[in-house]
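Of the protein chains in this complex, all but one are displayed in their positions.
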Amino acid sequence: MNTFGRIYRLTTFGESHGAAIGGVIDGMPSGIAIDIDEVQRQLDRRRPGQSSIVTARNEKDRIKVLSGLMDGVTTGTSIGFAVMNDDHHSGDYDNMRHTFRPSHADYTYTAKYGMRDHRGGGRSSARETIARVAGGAFAMQVLRKLGINVYAYTSQVGDIELDRDYHKYDMSLIDSNDVRCPDAGKAAEMRSLIERVKKDGDTIGGVITGVITGVPAGLGQPVFGKLHAMLGSAMLGINAVKGFEYGMGFDGVGRRGSEMIDNFMVDADGNVHTATNHSGGIQGGISNGEDIYFRVAFKPVATLLKEVDTISDTGEPAVLKARGRHDPCVLPRAVPIVEAMAAMTILDAWLLNRTTRL
Amino acid sequence: MNTFGRIYRLTTFGESHGAAIGGVIDGMPSGIAIDIDEVQRQLDRRRPGQSSIVTARNEKDRIKVLSGLMDGVTTGTSIGFAVMNDDHHSGDYDNMRHTFRPSHADYTYTAKYGMRDHRGGGRSSARETIARVAGGAFAMQVLRKLGINVYAYTSQVGDIELDRDYHKYDMSLIDSNDVRCPDAGKAAEMRSLIERVKKDGDTIGGVITGVITGVPAGLGQPVFGKLHAMLGSAMLGINAVKGFEYGMGFDGVGRRGSEMIDNFMVDADGNVHTATNHSGGIQGGISNGEDIYFRVAFKPVATLLKEVDTISDTGEPAVLKARGRHDPCVLPRAVPIVEAMAAMTILDAWLLNRTTRL
Amino acid sequence: MNTFGRIYRLTTFGESHGAAIGGVIDGMPSGIAIDIDEVQRQLDRRRPGQSSIVTARNEKDRIKVLSGLMDGVTTGTSIGFAVMNDDHHSGDYDNMRHTFRPSHADYTYTAKYGMRDHRGGGRSSARETIARVAGGAFAMQVLRKLGINVYAYTSQVGDIELDRDYHKYDMSLIDSNDVRCPDAGKAAEMRSLIERVKKDGDTIGGVITGVITGVPAGLGQPVFGKLHAMLGSAMLGINAVKGFEYGMGFDGVGRRGSEMIDNFMVDADGNVHTATNHSGGIQGGISNGEDIYFRVAFKPVATLLKEVDTISDTGEPAVLKARGRHDPCVLPRAVPIVEAMAAMTILDAWLLNRTTRL
Partner (left out) sequence: MNTFGRIYRLTTFGESHGAAIGGVIDGMPSGIAIDIDEVQRQLDRRRPGQSSIVTARNEKDRIKVLSGLMDGVTTGTSIGFAVMNDDHHSGDYDNMRHTFRPSHADYTYTAKYGMRDHRGGGRSSARETIARVAGGAFAMQVLRKLGINVYAYTSQVGDIELDRDYHKYDMSLIDSNDVRCPDAGKAAEMRSLIERVKKDGDTIGGVITGVITGVPAGLGQPVFGKLHAMLGSAMLGINAVKGFEYGMGFDGVGRRGSEMIDNFMVDADGNVHTATNHSGGIQGGISNGEDIYFRVAFKPVATLLKEVDTISDTGEPAVLKARGRHDPCVLPRAVPIVEAMAAMTILDAWLLNRTTRL
C-alpha cells in the first residue's frame, strides 16, 4: 500500500538504487502558490551528508515537479514529482544479495514477495522517505495559509533527554544544530554520544517530539478516523519507529483522572480553551483547538558497521559487515519526515472536515 | 469514518442511548462455520456489570445476526448485526445537555458538528465498542482456523506493573480474575488499587499488553500499510488510548543497535527464526513469523464521580457531577476490545496478502 | 463490496430470506432535519404488491432507524437502519436449492463462494435494493436543501418508447400511474404489454430515464472520478441493468461534432449556460450547471413462471419452474432505485467538491 491519506493523498514509488524516487499528490486544493525552493529545503534537511554525524553520501536529491502547477500555482490536478537517483554504490550491497541483514526487511520482503531488491534495501530503504518529505512540504504550504504550523525536534538520543514540556523550547532553534534539538547544551551531549556510537560501528535510538499549533477545533473523525489514530499510523509508518504517544501518553497511565482532566475556560476573547493540555489537543479523536503534541520512538537502526552473524537465503550461517555509508542515529534526518507526515495528516483531516456540514 | 479495514471491513453505527449498536462486516471469507455463542462470550467479556470494579449497568447486550450466515456458515456476503439498547438511564445525563464534561468529547463534537447527542456520550460512548468486539469475534474464528491466536491482558494499573516479558505469563489465566491479569498476585494488588480509586470517585489508567501467535511471515504492506502501523491505528482508535508501542518500543530507544538486532537462525525443522525478538515479530512493516507483541496505554477516564469545574455551551462557569454508573478503570473491559481490533487487523492483512503473488 | 460512495457512504447487508435488510450511512452532514415518513414513502414506491403488474408479495418494509438522529436531526454520526423481513415463503425456493436458475446469480455465486443462499436469491435478490432506496431517500432530503432534484421514470417497456426529450414530460406525473411513466397514453400501452407478458409467464425489459436538475457547475473529479462514470457505475450496479448512457449517448455516435457541440451563452442574469444540452450536463466529467440526464437499460428479468431447462449443481439436466410471486417487468419498481442511486452519487460528488478549494 503506497498511498497515504483520504482526501490529500500521496502515492509513492521508488527504490534506493532504482532510477528515481517520487510520488503523486492527489487532492491538493487549487489556487495555492507553491514555493518550490521551500520544498527543496525540506528535502535538503532530510538529505544525507549534511554533517559528520549522518551518512556521508552526497545525494543531491533535486526535486522535479512534473505536473499540477501552472505558473507556480496549484491547478487542483494531481502533482507528479520525482527525484532522480544518481549516487549509486550498488556494489556496496553485493554481499547482501543472498544474505539477510538482521532486523532489516530483507527476510520479510523475501518471505512476502518471493524475492527482493537487495540493493540498498530497495523499497525498504529510508531513501523512500524522500517522497514523504516532498508530499509534506507541499502540505505545509497549504497549512501555513490556514495558520497551522508543524514542528518536530530531537528530544532524546540514547539516554540524553529533554524535558517533556515542549513549551520550554524555542522552535526556531531546531535547526540551529545538526542534531535538530532546540536545547544547545543537550544537543552537544547528544552529538558527542552519536560520535561515540559511530566510532564503535554501532547505532543509537531516540525520540522525536512533534508539536502542531493553530489547529482549529473539529478536525478528526469519530470511531475509526480519530485524529490521533491517523497521526499515529502516519508516524508508525516511518522506518525504525517503534512507538507513538500523544498528550501525556504512557506517562499518564499511572495518574488519576482528577489530575489528568483538562478544565475548560473561556479566554478574554470569548474563546473556549483548556486550563491544562494533558489531552494533547485532541479529545474523543477530534481536535479541541489546543496545541497537538506527540512523541515518536525510533529504535537504533540495524545496519551496524561491524560484523554480525546471520544466515543466507538458503539457511547457511553467514557473517555480514555492512559497507558503505550509514547513519549511526537517524533522528536528525527523521525530523523533517515526522513534520511531513504530520503536515499531510492534518491537511487531510482539515479537508475532510469540510464535508461535515452543508 | 465508521469503517475499519481494507478487505475485512467493519462498518459500525450506534449511540449509547439510541435504539441499537451494530455493524456490517464486509469481506468475510465464505465457508466458515461461526459459533455465535463464542461471539456472545466476547461481548459478555466487554459488558459492564461483571464485577464490583466495573460499572454496575446490567446491559444484556445480546447480539442478533441479521445476514451473511446460512445454517451458521458464512456465505461470503456482508454480515449485519445489532445489539439493542435496552437499559437507558437517559435522565442521568440531563445535566450534561448544555455542559461540557472536561476531557470528554462533548466540546469537540459540538465544535465539529454544531451539535451533539449528549445522552451517555452518544457516539463517543465506550458502548460503541460493542460493534468492534463483535467484528473481532468473527475475525478470531477465522484466525483460529489459520492457527493464529490473539491475546490481551491488563499488564499495568496505575503504578502496579507486570514484567514486560509476556513469556512469563500463562495466557490461559487471563480471565481467571476480574482484572484480566494473568498474574494472580498482581491482579489482587490492581484490584485493591481500583477499589481505592473508586471509593475516591476517581479513575485510574493502565496498560494492556497484546500478543499474537502463529502469524505467518509476510503479512503487512510496505510503506503506508505496515503491519504495526495498522495495529497502532487500530489500538489508538479505542477510547481512552494515548499510546502504542510494539517490540521494545520506547524502552528500546536508549539501547544500541548491537544489543537490539535479532539474529537469524534456522531451527531443527529448517524454519527461519530469530534468536531474540526485540523487533516484536515485525520487520520493515512485515511479519517475520515470530510472536507479535505490543503495549497500549489507557489514560484514566475522565468521568469522575465527584464535582468538577467546567463551562456550559454558552461559556458560563458550571459545576458538574456525573451521575449514573461509570468505570473507575476501563482496562478489564478493554481487554476484549484490544483483542478484537488486533484480530481484525491481522485477518485484514492476511487476506490482503493473498493478492501478493499469482 | 457492499459499500457505495466516497464521502457519503452507504454500506448494506441483508438477504431476501434472512432476518433483515439494512445498512449504515456514513458521512451524512450534521444538522439536517430528516422526514422519516418521506424515507418510508420511497420504500413504499419500491415495495412489491403495489399493483397487479408487480409481484403480489405484501411486504410491509417498515424502516427502523437505529442511530444517527437526535430529535429527528442528523448528528453527523453514522445512521444505521434496518427493515425486518417478515413475509418469507422460503418453501417456494426449495426446488432451487440444488438447481441453477438460468441467467440468475445462482451459478456465479456458487462458483465464487463455494455455496450460496438459495432462498429467494439470497443477497442477489432485488430485495437488497431496499437499503439503497433508504440511503438515497436520506440523500434526497439533503439535496433538496441544496436546490437539487432527482427524477426517474419508465421511458420504455418492450418496444413502447417515449420521446427521448425529457422536456416533453411533466415530472409531477411520474407517479400518476403504476408504470411510473409520465405519459398517460404510453403508460396504458406499457401496462397492457406487461399484462400480456405476465399472462404468458414471461418477462419484459425496458429503459428508465433519469433527470437531475439544479446541480451546480463543478461537481465530479477529473480522470477516474468523472461524474458520469460515478453515475454509470451506480446504475450498472442495480440488478438487471445492462447499459447506461448519458446526454446523447449511443445515439450521438453517428453525428458530426458540429451538430453535437453545445455553444455557450450568457443569460439575462449573467450566468453561463449552453444553448443546447447534448452533453447531458457534464463536460470533461464535471457538471456544467445544465440538467443531467441519462438512460438505464433493464433486461427482461430471468425468473419466468414457466418451465425452463437447466442443470443441477452436480451437472445433471433439470427442469425448473419458479413458484411464488415475481415481477413480469421490474421497471416500475426500479424507478425509485434509480433515483436513490442518482441522489447518493450527486450528494457524494457535492460533498467531495467541498475539498477542492480552501
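Which chain is which? They are A, B and C, in the order written, and residues in each are numbered from 1.
Everything below uses one rule, namely that a residue touches a chain if its C-beta (ideal position, glycine included) is under 8 Å from a C-beta of that chain, and two chains touch if they have at least 3 such contacts.
The shown structure was predicted, so the numbers you read here are calculated from the model rather than taken from an experiment.
**Q** Who does the absent chain touch among those shown?
**A** A, B, C
**Q** Taking the entire complex into account, which one of C:Val73, C:Leu146 or C:Met260 touches the absent chain?
**A** C:Met260
**Q** Where the complex has a chain not shown, which of C:Ala33, C:Ala111 or C:Ala184 is the residue touching it?
**A** C:Ala111
**Q** Of C:Ser67, C:Gln141, C:Thr209 or C:Asn288, which residue touches the hidden chain?
**A** C:Asn288
**Q** Which parts of chain A are in contact with the chain that was left out?
**A** The missing chain touches chain A at positions 1-3, 9, 11-15, 18-24, 26, 30-31, 64-68, 70, 73, 75-80, 82, 109, 112-117, 119, 122-123.
**Q** May I ask you to list the residues on chain B that touch the chain which is not drawn?
**A** Touching the chain left out of view, chain B contributes residues 7, 27, 29-32, 76-78, 142, 145-146, 222-223, 351-352, 354-358.
**Q** Touching the absent chain: which residues on chain C qualify?
**A** Residue positions of chain C that touch the missing chain: 1-4, 6, 12, 100, 102-105, 107-109, 111-114, 123-124, 128, 156, 158-159, 197, 200, 202-207, 217-226, 228-230, 232-234, 236-237, 239, 242-250, 252-266, 270, 272, 274, 278-280, 282-289, 295, 297-304, 306, 308-311, 315, 353, 356-357.
What we mean here is this: only the chains that are shown with their structure count from here on.
**Q** Between the chains shown, work out who touches whom and classify the graph as line, ring, star, complete or other.
**A** Topology of the interface graph: complete, with all chain pairs in contact.
**Q** Roughly how far is chain B from chain C, centre to centre by C-alpha average, rounded to an integer in Å?
**A** Their C-alpha centroids are separated by 39 Å.
**Q** I'd like the Å distance between the centres of chain A and chain C, where a centre is the mean of that chain's Cα atoms.
**A** 46
**Q** Provide the C-alpha centroid distance between chain A and chain B, rounded to the nearest whole angstrom.
**A** 26
**Q** If you look at chain C, which of its residues touch at least two other chains?
**A** 30-31, 76-78
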